[in-house]
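One structure is given here, and the rest of the page talks about it.
Note that this complex is displayed minus one protein chain, with the remaining chains in position.
Each chain carries a letter (A, B and C) given by its place in the written order, and its residues are counted from 1.
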C-alpha cells in the first residue's frame, strides 16, 4: 500500500467516524446556539448551573445504564428504584434522629444507606437476570412495579419528608458547591469521567462490550460473563444510590411520583449518545451529551414559550429524532 | 452415538422444548386456578367476557408488536398512537355529522379513518426506521411524544368526546357480539389467528424472523429487508387502528391520558409470550397468552381485597417475573 | 348474612400528594366503617388510568356483587357510560369530585368546586396585586379539571391589569414544578406572585425561589391544603399568604353518606359541593390535620 492511499483512507474513515462521533455533539451545539438566540439569560451562570445540576440525577443513572446496555441488557426499574432508595433513606434518617442527633454523621449514615439499598436493588436485578437467567426486560419491568409500589406503601400513599431541621443541614449538598460549581455538577462530572475511563480503559469495559457483541465469543474467551453482567446491574444500582443522595436534599421528600419515567429518559440519553441498544458498543461521554440534550430541550421550551405548551412533547420528540439523524450510520457503508 | 444416548438426548431436548413452550401456558393455568379459588364468580360468563373483551385492545396491538419485535425492532409509540388515532377518529366523526347524519355509514367512515390514520402513523415510523435508518427506539420514543402531544393539543388539554347520539349507535361494537361472544373478543381472536397464520405460514413471517436473526443473511437471501421491516411497522399501525375502533365505543372519548403505558404492556405481553426481545424468533399465540396473563393479574387483584392497594404493583411485578421463570431457557444448555 | 351489603370504591391511585391524601382518607374511612357496621363490606380499587378504572368497576359488578359504588372518575367522559351502566343495574352510585359528563346518573354527588377553586385564588390575586404586576402560573396535568380552574382564575383577574407572564404545566408534581419555576426565574426579572394551583407544586416552586434568593420579591399561592403548607400559613410565612382548600377528605364524606344510605332507611341523595375555602393565617388552624399524609 502506498503512503498516498493510506492518507486518503484515513480521511475517508475520519469523515465517517466524525459524523458518527460528532453527531450528538453537533446536536448539542445547535441547541445551545438556539437557546442563546431565544433568550439572553440562557447562557447566564444561573441558568447553566440549573440545567447542569438538574441533569445530574438522570446523568449519573445514565452513566450506569450505558454499561448495562453495552453489555446487552436493559434496566426499566431505575426510576422506581430511585424513589424507593430515597424513601428508605428518608425513613432511615428520620428514625435515627433520636439516637444519632441531627448532624453530619447522620447524613453520612443516610448516604451509606442509599448506596447499600441501591447496591441491593441492583444485585437483585442482576441476580435474576444473570443467574436465574430471566429476560432483563421482564425482570426490571417487574422490579419497576415492585419498587414503585413499595415506596408508595412506605409513604402510605403520600409523601415521605425528611425532618425539617435535618433537611436544612443536608440542603447544601444540592444547592452549594465548590468554587461556584454546585455539588451535583461535580459529582456528575466525576461519575462521568470515571465511567468513561472504566468503559474505555479497563478490562471490565471491554468485557461489557464483548458480552454485548457476542456472548458466546466472550465465554469462549474466558470472560466471566455472568459476573460481568451482574456487575453492570450492581454498578447501576449503586449509581442510582448516588443520584438519590443528590436528589433528596433538593426537595427533601420522596413519594410514589418520584423518578417517574427516569428510566425512559436515561435509556434515551444513552441511545442518543450513540451507544447501541442491542449492546456491543457504548460510550459514556456520548451519554453525557445525550443527557444534556434532553435537559436543554426542556429548558429551551420553558425559556422560549413559542407555542402552546400542549405541543412541548411534540417538539421534544422532533428534536430527539433530529439529534439522532445527525449520527446515523450510512447503511450502504456496510 | 449409541441408541441409548440418542434416546436420552432426544428426551432432554423434548423436556427443554416443552418447558419453553408450555411455560407461559402453565403460568396462565395457574392464574386461572388461583382466580377460581379466590372467587366463585371468576369463571362466570360475565367475568370471562369482561376480561377477554378488555384484553382486546392491548391484545390486538401486541399481535402487531410481535412482528415488529421478531424482526428486531421495537415500537414505543403505540399507546400514544392509539390516543391520537382515537382523537382523530372522534373529531372526524363529529365533524361529519352535519353532512352524513348519524348512521352506520358515518361509523364505517370513522373506522376507515382510524385504519388510515394508524397506517400513516405506522408508515411514518417505518419510514424513519428502515429508510432513513434511525434507531427504532429513538424514532418511536420521539413519535410517542409527538402523538401524545398532538392529541392533548387537539383536545385543548381536555377530552375529545364522541357526539352522544352517535356514541349510542356505536356502543354495541364494544358491548354486543355474536352468539354471546362480544365483538372485541371476536376481533381479537381473528387478529390473533391471522397473526399466527402469517407468522408461521407465510413468507412474511419467516422473513421477519430472518431479519431479526441476521439482517445480512436475509439480505443475501434476496429478502427485501427494508420493505419487510417497514411492513411490520405499518401492520402494527393498522392494528393500532383496529384496536382503536374497538376502544372508542367503550369509553367514547380520547384525551392525553388515553393509552398511557400501553406500549409497555404490549411489549411485556410479547416477551412473556416467549418472543425474543432482540428479534429472530416470535410466536403470536404466546403473545396472546401473555396478554391474558397480564389482564388476569389485574382481575385477580380485584377479586379479593388481600392487601393494601399500594402493594398491587408489587404483586403484579412478582407474578410477571414468576410467569417468565417458568419458561426460562437453561443457560448451560447452549 | 343475607343483609350484608358491599360497597365498591374506585379511585385514582396515589400518584401525587392530593391523591395520596385521598387514598389515605378512603382507606381510613373504610376501616372505620367496617368496624362500625359489621354488615358492610368494602372493595377498594385504585387505577392509574381511565381504562383500568372501568375494568375495576366491571370487576366489582361481575365478581363482587356490589350494592353501591363510590367513584372518583379518573376522567369524566370515559367513565360516564360505564358508570351509567352500573346505575342502570340498580346499583347505588356516588360520584366524587370529577363529575360525569351527563347529568342525573348518580344518586349522590360529592365534590369540590373546581371553578370556585380557581376563582377564589384569582380574586385573592386581584385584591392583593396592583395594575401592571407580573405573575406566572403553574398548571396541573392537562385535564378538563385543570382547564376549569385556570379558566375561572383567568376570568377572575380579567381587567385587573395583572400581567400573566407565562403558564406552563407542572403536572401537580414537585420536581416538574421546581424545574419550570427555575426556568421562569431565569427568564423573568420581575415576578410579583406565583399561582401554583397545587401544594405539591408550591413546594417545588418555593424551593426554586429560595435557591434564586428571590423570596422577598414574590409570594406564592398553592392549593388543596397540604398540611406542611397549612402549617406555614399558620406560622405566618409572608411568602405563603393564603391557600385555597380542595379537601381530599371529600372522599370520606362520600363513603360515609353512601354507607349511611345503605344501612339506614333514609337514603341520602343529592349534591354535596364542598366549596373551596380561603385559608388565612387567622383560620389556618382549623384546616391543619397533622396525621394525614397530605
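The definition used in the following text is that a contact is a pair of C-beta atoms (placed from the backbone, for glycine too) under 8 Å apart; a residue touches a chain by one contact, two chains touch by 3 or more.
By definition in this document, contacts and distances are computed from a predicted model.
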- line: Looking only at "NADH-quinone oxidoreductase subunit K", "Dihydroorotate dehydrogenase B (NAD(+)), electron transfer subunit", "Xylose import ATP-binding protein XylG" or "NAD(P) transhydrogenase subunit beta", the name UniProt gives the absent chain is "Xylose import ATP-binding protein XylG"
Residue of A:29, A:43, A:132 or A:197 touching the missing chain in the full complex: A:197
Field: Listed residues A:36, A:217 or A:261, member touching the removed chain
entry: A:217
Statement: Given B:96, B:154, B:209 or B:260, the correct residue touching the omitted chain is B:209
- line: Those residues of subunit B that touch the unshown chain are 1-3, 5-6, 8-9, 12, 197, 201-203, 206-207, 209-210, 212-214, 216-224, 276, 280-281, 332, 334
Message: Residue by residue, what part of subunit A touches the chain that was omitted?
response: 1, 5-6, 8-9, 12-13, 197, 201-203, 206-207, 209-210, 213-214, 216-224, 280-281
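Everything below uses one rule, namely that only the chains that are shown with their structure count from here on.
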- prompt: In whole angstrom, how far does the Cα centroid of subunit A sit from the Cα centroid of subunit B?
  reply: 30
Residue numbers of subunit C (touch at least two other chains): 13-14, 23, 27, 142
Statement: Expected list for subunit A, residues touching two or more other chains, is 152, 156-157, 310, 312
Residues of subunit A defined as touching subunit C within the complex: 39, 41-42, 44, 46-47, 50, 54, 152, 155-159, 161, 175, 250-251, 253, 255-258, 260, 298-299, 302-303, 305, 309-310, 312
- request: Give every residue of subunit B touching subunit A within the complex, in rising order.
  value: 128, 132-135, 137-139, 141-146, 148-150, 152-153, 156-157, 264, 267-268, 271-272, 277-278, 308, 310-318, 320-321, 324-325, 328-331, 334
Complex contacts: residues of subunit C adjacent to subunit A: 13-17, 19-21, 23-24, 27, 139, 142, 166-169, 173-175, 178-180, 182-187, 200, 203-204, 207, 211-212, 228, 292-294
